[in-house]
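Missing here is one protein chain; the remaining ones are kept as they sit in the complex.
To keep things simple, chains are lettered A and B as they appear, and every chain counts its residues starting from 1.
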Amino acid sequence: MSAHPPMYFKNRLYYALLAAGGLVAMVGAYGVYMMEHHGHVITGMNNQIVWGVPHVFAIFLIVAASGVLNVASIGSVFGKTLYKARAPLASLLSIAMLAGGLTVLMLDLGRPDRVIVAATNMNLTSVFAWNVVLYSGMFSLVVLYLWTMMERRMNPYTVAAGFAVFAWRFILTTGTGLIFAFLTARQAYGSALLPPMFIVLSFAWGLAVFHLVQTVLYAWNDKQLDPLISQRKKNLLGIFVIASLYMVAMYHLTNLYFAQQKGFERFILLDGGVFPTLFWWAYVVLGNIIPLLLIYAPGLGKTRCVFAASALIVLGAFAFLYVFIIGGQAYPLAIFPGYQASSSFGDGQIAAYSPSVHEFMLGFGGLAIAFITTTVSVRVLNFMPQDKHYITD
Amino acid sequence: MSEMDIKRRNFLKTSLGTAALSIAPGILLFDVAHGTAAVSAAVRWGMLIDTANCREGCNDCVTACNRENGLRGANSTTNAQWIRKIDIKEVSTGRQVSLPMMCQHCAHPPCVDVCPTGASFKRADGIVLVDRHRCIGCRYCMMACPYKARSFVHEAVTDQNPDVPRGKGTVESCSLCVHRIDAGLKPACAESCTNKAILFGDLNDPASEISKKIRSVASVQVRADLGLDTGVRYQGL
Partner (left out) sequence: MQRRPSLLLGLCLTLASAALSAAPQIDIGKGGQCVEETSWMRKNHMNVLKHQRDEVVYKGVRDAKHSLKTCIECHASVKDDSVSARADSFCVACHAYQAVKIDCFECHANKRKSAWVSGGGQ
């Protein structure tokens, strides 16, 4: 370990980061207070767009929390040492993002004071109720997994715990996809393709987040990531991006084939205002094509390129979820197929939605919780990937 | 009669008497404590809406509903609307129909299936309701309802009808005026319709007016393809 900047400088930066994260979290708490006090009337959400920006943040965090564990699973389930060294960091990120996402989801409820009701009254036919079990189970399982990795005496159980986490997170992301797949009447949802699509999306988003954090962590510790490792992980990211693009393409292609879905697809892909723009430019181009170029184009694919690609993938994820969740609700529900409809309740009309600042406060508050959890944990415990090459340093 | 028989008879008498004495007050007390009889599954409340009698531009059922349930009406996208008038026009023919749309009180309600806490439930007599004591305001039921029948209460409410409690942060919808039904009255919309376009009654009673009518005239369920078996049916769609 040489050429460290003076330690006090890093200390200061650490506390500055912590303060910044804390500030965002405080602003989030203020947003929640305002939403609690005034009700959801101060958000952009209404009786047509019932789920808004908070859900975009929450679902991103939860899906990415599941996907980031892919790194751990490749290590413990498929026995790749390269990934095994990264399993603790992946698990930490998973816990952090899960905590952030669930906080947002919970605080967006109309009656968050009754959240205990959700734990004590379970409707077994509700996928939301399953998710209460799946999310909390995931949380404890990953904590357990971390323990088996970080406590030497528990090491023999790592593989078993890794397997449990591997299985659990597949079911968990399935559960998240099922929230939408189980909606019988909405044109945008109710497709059996959604759970597998969410699983594949989770791989790409989770790995992108992992890359971002890993790059920062290496820079913080003045270490260089072995180019060989970087190369392999970047190829994996590329494959995940291609696979997720494929799933999204299939989702839209099947819809395009059904006459009754054409209006909806036209809205999302062509003339729905902000939604086609977000879908094509922010999601497809910025979130997929450019990252793929950054990863695969000759002469590119260096650490900095992969970092940029990962950041773009995350941005694309937000764009995708915005289109999926809000665009899906904005297109009028076909109560009378074959008829034009009009009413005082938005029937037959595109629903208007302009998110309010409180929703963003809540969403960024969730990100801040994930950020603080990660920053503090990385500082107090050793989550730095221990590749053999470096151990001999 | 042997002594044994008499003894047995007396024993039976005493024990039956004791049993009666111990049960009877229970029954009596039950009657006192429980003012009206509990709802029964023998009944299934439903409506038949004759669109031929429903005038475009007439909003009487909506106004009556708002008055009965203490709603503010349709002056904002965040306001609750338990019933609304929809004007529809068939794209290929241009035929126009006006009709009231509200909770269809499905036999297999998607809102009940998706509710995480079981707050959304179907009463024994087929009325789909929200137990606001349990609702956490997640709005999943609003996503699941094929009829957009549900509204979320976006802000604090005051001056509720004492018979219709409602408040901020929970989801609500047409209750079929359950408080009126329990008092033996018709829902407010059905009562208010001067054209008698809304026929309310017991779908399970073959002798009821609604049962007789749906047996003899053509009526449909909206989005019957979803197989939800709605309690509200429409004529002339």
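We adopt the following convention: a contact is a pair of C-beta atoms (placed from the backbone, for glycine too) under 8 Å apart; a residue touches a chain by one contact, two chains touch by 3 or more.
No experiment lies behind these values; they were computed from the predicted model shown.
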TODO: Just list which of the chains on display the missing one touches.
DONE: B
Open item on the list: Looking at the full complex, which residue from B:42, B:91 or B:183 touches the chain that isn't shown here?
Closed with: B:183
Open item on the list: If I consider the whole complex, including the chain that's not displayed, which of B:60, B:90, B:113 or B:131 touches that chain?
Closed with: B:131
TODO: Could I get the residues of subunit B that touch the absent chain, sorted low to high?
DONE: 32-39, 66-68, 70, 72, 121, 123-125, 129, 131-133, 156-163, 165-168, 170, 178-179, 181-183
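Here is the rule we use: only the chains that are shown with their structure count from here on.
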- [ ] Could you please state the distance in Å, as a whole number, between where the Cα atoms of subunit A are centred and where those of subunit B are centred?
- [x] 40
TODO: Using the touch rule from the top, collect the residues of subunit A that touch subunit B in their complex.
DONE: 38-41, 45-48, 50-51, 109-112, 114-115, 117-118, 121-123, 125-129, 132, 179, 182-186, 189, 329, 333, 335-336, 338-347, 351-352
Open item on the list: Looking at the complex, which residues from subunit B come into contact with subunit A?
Closed with: 74, 76-81, 84-92, 101, 110, 112-119, 134-140, 142-148, 151-156, 168-171, 222-223, 226, 237
